[in-house]
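The following block contains the structure, expressed as structure tokens.
The complex is shown incomplete by one protein chain, all other protein chains being positioned as in the whole.
Note that the chains are named A, B, C and D in the order they appear, and that numbering of residues resets to 1 at the start of each chain.
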Amino acid sequence: MGFFLETLFGGLMAGMLYSLIALGFVLIYKASGVFNFAQGAMVLFAALAMARFAEWIPKWLGFDNLVVANLLAFVVAMALMVVLAWLIERLCLSRLVNQEGITLLMATLGISYFLDGLGQTLFGNDIYSINVGMPKDPAMILEGTFEGGLLISKEDLVAALISAALVLALALFFQKTATGRALRAVADDHQAAQSIGIPLNRIWVIVWSVAGFAALVAGIIWGSKLGVQFSLSLVALKALPVVILGGLTSVPGAILGGLIIGVGEKLSEIYLGSFFGGGIEIWFAYVLALGFLLVRPQGLFGEKIIDRV
Amino acid sequence: MLYRENGQFKTSYAADQQIFPIAQDRIAIGLVLLVAFVVMPLAGSEYLFRAVLIPFMILALAALGLNILVGYCGQISLGTGAFMAVGAYAAYNFLVRIDGMPLIVAMLLGGLSATVVGVLFGIPSLRIKGLYLAVATLAAQFFTDWAFLRVSWFTNNSTSGSVSVAGLNVFGLPIESPVAKYLFCLTVVCVFALAAKNLTRSATGRQWMAIRDMDVAAAVIGIRPVYAKLTAFAVSSFIVGVAGVLWAFVHLGAWEPAAFSIDRSFQLLFMVIIGGLGSIMGAFFGAAFIVVLPIILDQVPHWFGIPLSTATTSHLVHMIFGALIVFFLIAEPHGLAKLWSIGKQKLRLWPFPH
Amino acid sequence: MMNDMPQAVQAQEQAQGNGRRIGDVVLDLQNISLSFGGVKALTNISFNVREHEIRSIIGPNGAGKSSMLNVINGVYHPQEGRILFRGEERRKMEPHRAAAQGIARTFQNIALFKGMSVLDNIMTGRNLKMKSGLLANALYWGRAQREEIEHRVKVEEVIDFLEIQDIRKTPVGALPYGLQKRVELGRALAAEPSLLLLDEPMAGMNVEEKQDMCRFILDVNDQFGTTIVLIEHDMGVVMDISDRVVVLDYGKKIGDGVPEEVRANEDVIRAYLGTSH
Amino acid sequence: MNTSNLLLNVNGIEVIYNHVALVLKGVSLQVPEGRIVAILGGNGAGKTTTLRAVSNLLKGERGEVTKGTIELDGERVESLSPSDLVRRGVVQVMEGRHCFAHLTIEENLLAGSYTRKDKGEIAANLDKVYTYFPRLKTRRTSQAAYTSGGEQQMCAIGRALMSNPRMVLLDEPSMGLAPQIVEEVFEIVKDLNVKEKVSFLLAEQNTMVALRYSDFGYIVENGRIVMEGEAKSLADNEDVKEFYLGLSGEGRKSFRDVKHYRRRKRWLS
Partner (left out) sequence: QQANEQFFPLLVYRTGAYAPNGTPWANGKQDYVKYINATGGINGVKIAWEECETGYATDKGVECYERLKSKKSTVIDPQATGITFALTDKAPVDKIPLITLGYGLAASQDGGVFKWNFPLMGSYWTAADILIQHLGKKEGGLDKLKGKKIALVYHDSPFGKEPIPLLQKRAQMHGFELVLLPVTAPGVEQKATWLQVRQQRPDYTLLWGWGVMNSTALKEAVATGYPREKLFGVWWSGAEPDVKDVGANAKGYSALALNPHGTDSPLIKDILKKVHDAGNGSGPRDEVGSVLYMRGLLIQMLATEAVRTAQEKFGKGKVMTGEQVRWGLENLNVDEKRIGELGLAGLIRPIKTSCTDHMGSSAARIHSWDGTTWKMQADWYEADKSVVDPLVKEAADKYATDKQIKRRDASDCAA
């Protein structure tokens, strides 16, 4: 029982971390109808910026204070992400107005190649660490109830809480504000949105900046967990089943999807894995998502796919 | 005004329904085939065959298969690598387990196995659409990755899970030298390109495209979505499976599941998009762009003797490649094949601009 | 059913006057109700369509006209009611089965296959009649090629009929709206349907183009004996070419009869026509 | 035409799609302040393209203005973005409705007020639209994709009005609307024109109604203006009568008879 609970908690917390990445996908998709293939590259880029600036800034300015260094690095990295968003809009998206989703997806692939190259050129390709003071050691709770206690990873717990807060804030933003509504309008029909005066360029800069922010937070959390290195961009793959399970257009969906996938894959690996020889969690996550989709083709909270004649 | 269809009147529907109704096109394609089948084998270097042309052919074939599914039938798939793997491992098993199994038969059986798996994973497409389907097909990708590692029967109990083939021959002719391999791939590619072209210009192809463009309307005029989608999955995975066999047998010789990883799936999808959805030619353009361009970019600094470190070159190649993708999409969102046809159209009007 | 009789007789008489023969009921809709969630699109609607007639459905926007067509060819499944087609009761049916039974249609928001040429679009209309299989098509030899040419001949007839020869090879996406509507009609005609459903085929056309379209519709009706169900907002067209007219309003039937009768109907004037027209 | 208070002045524009298709071949037209101007013409004549050129929505269709100028209040506006134009009071209602499918009717309308910041004004506009189109009020909570064609058309027009425009570019507003609603829509157009001084440039197929409600008309054929004039004089023109209004000497011909007449004509030729 204790072990089951540990697995469950582990799954929930892993799921929250997936949600955080999934959020980036959802934001951009929801707001502009683009499936942003470059999300992984953005996470890496942001994390690299954060890690390197936290290392460089104290050297340049000649001080030695981790907190200040991290804060400054965060600001600089965020500024960089905004510049990036602006450039992406200027050089790429604004010239692809009204194109089909698949073309835009392809363009984001180009962006992702570009960012990979740029990130490694600017920041190097070694392993760097982000130290924002995440607690690394485990905590034991309920030692009286269960033999050996229940193990909770403090790092994961903190990360999960941050993710949850971020996701919540963004969900509110989308549902409640006029900008949120404009973003959804753009996703439905670029041309019509333009025709009624929604400035696509501004909207896109905003969205990509917000996605850049989400990428930065994800990059910091995952980066402090895994170390900042190229593989960080691959965690995006873990977020894909979450995105479709929750629904491409739903911020709350990203959370619930994350939790379901997190718990589902951990439980399956531990309780079913041994029957299959192990290593099943990755495909199990996708099969789980597929199963849900068969019941609800638009994901749990996704907007219904409309086909009418 | 070298390129004109004016004055080329068709007197029968058969003539109008040729693959290349315009005489200049026929001549051009004849020339390309001549170069490919005769000039290249005489003039090409081993490097060109092994490192450029063979992978290019095989990936173009896979892209062709995928294009049937994505470009013609509108079902986005990210499981292409999986179907290639199924083809490769199935053909491998037929080859090693059945004595005297000819390569061609093993290859076709590999393709058929991929068809079966493809249709199986195609069933969700009856309900799931668009990007949701794309991500759902990743289930096929990860599942096969896992299965070929885990189930040692597939790899003939090799300890590491990697397998290899040797002594390939077709009708007694060995497929060992680069030229032989090249010609073999070329032939297979030509045969399948022709078959694919035929399919796409026949009733089958129109059914696929109808489903792609508007599935409700297609159903209303009497096209069965189930049949159209599943045949697209079947044909597509058959071709992709055969490409998988070639990739494993002819190009790599020895391989592990990673040869058909998710990166391959993405790579193929990109070829199809950048080349041009719904175009046979597009598959070749796309493969050329994604396979050949980085190789060339990689060597540019060398040609000019620019001393750049390997890492810098490679980062630059990444950046330039990414930028080029965006550039070409902006120039023509419907891919290189469309750019090509607009070019031809301009040629048709030349020297008048409009 | 009973109160349909006088109308039918009248219609028959009128039709004979035009040199055509109106036959028995081919399609009989009885007490159809359809709702989406809370929205009642159709409430208890009954009417029939006779062989060879031009039957119009009119009504204000959102009255449920398009929904009615969708019910007839199986895109929507009504919650209540019976549908008899050629005397047979139809249970829940997929659209492609309806097509197989000879029901073709066009759509209100053009539903052409955007990526294909005009020729290919119309060729898809013959899909049900083409029998060669996957392998034969891949080889494109013998039967497959013969079949392709045979059907091409038929399609060319349709193209000639609709006078769209010069845009044969154009991708439909680049065509102006009016021509797209014509191509869509061509696609439906290529199937040689016995019942043709037209959803606002003349929307967005100027008078000249409407005249052409009317001519096509009348000729189809006349030459091939095709039964036609027509939705149209142009009262001139409706009154001129239809044999009988059904009027819907808010999902309810408020009138049914020959054009003159409908035009005089108080309810119809109030709900739809407005002051005299 | 009196040019002293010209609102919009389009001068000899050429438009090319996809770098190859030349669609407008020198179109010039003027919209004076506070007037309703109609562009008439057959299918594919270039009406929509003209409107897109004005509202700068060509880019998304891969089209571009290659020659000529477009002036708003005497100021060149070709390089302004569509949203700048909306801020300056020029808004387009696109052909084929283009409602935001996943948004509800009310959200669609509110999205239309993106350029307005004043909450009170937005609420007032919303009320105004609902009074003009009561049907929308009853459907306000359903997703636009699930409303009927006519309801979507109303939604599209209403959405454009939410930005308090000075000039509306209306592309085929009558398409798919019931006759009564067509009248209503044009009444609303007239109303807005009279009461709120909104100018209209409208592209229409329905020549009859369009000429009845507009002040001035242009007839476009094949990318060129072939005729222009006061609406009244156009309506009296014999050619216009025959080809655009379907009227011949003795009044309207039945659509049924046209058939025989036409067919005979074809046989003769």
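Methods note: a contact is a pair of C-beta atoms (placed from the backbone, for glycine too) under 8 Å apart; a residue touches a chain by one contact, two chains touch by 3 or more.
None of the values given here were measured: they were computed from a predicted structure.
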Partners of the unshown chain among those that are drawn: A, B
Options A:A69, A:V235, A:A254 or A:L288, residue touching the unrepresented chain: A:V235
Hidden-chain contact residue, picked from the options B:A114, B:A136 or B:A259: B:A259
Residues from subunit A at the interface with the omitted partner, ascending: 3, 6-7, 10-11, 14, 116, 120, 125-129, 136-138, 151, 153, 155-156, 225-227, 229-232, 234-235, 238, 265-266, 269-270, 273, 277-279, 281-282
Hidden partner chain, residues of subunit B it touches: 45-47, 50-52, 55, 96, 146, 149-150, 156, 158-162, 164, 166-167, 176, 251-259, 263, 295, 298-299, 309-311, 313-315, 318
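The rule is simple: only the chains that are shown with their structure count from here on.
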Third chains touching both subunit C and subunit A: B, D
Rounded Å distance, subunit A centre to subunit D centre (Cα mean): 44
Whole-Å gap between the CA centroids of subunit B and subunit C: 42
Between subunit D and subunit C, distance of the C-alpha-averaged centres to the nearest whole Å: 29
Per-residue overlap in subunit A, given as positions that touch at least 2 other chains: 308-309
Numbers and ranges of subunit D residues touching at least 2 other chains: 21, 146
Sites on subunit D touched by subunit B in the complex: 16, 18-22
Residues of subunit A defined as touching subunit D within the complex: 97-98, 178, 181-182, 184-185, 187-202, 249, 303-304, 306, 308
Subunit B residues touching subunit C - in the complex, by the definition given at the top: 13-14, 16-17, 195-196, 198-199, 201-207, 209-210, 212-214, 216-225, 231, 234-235, 278
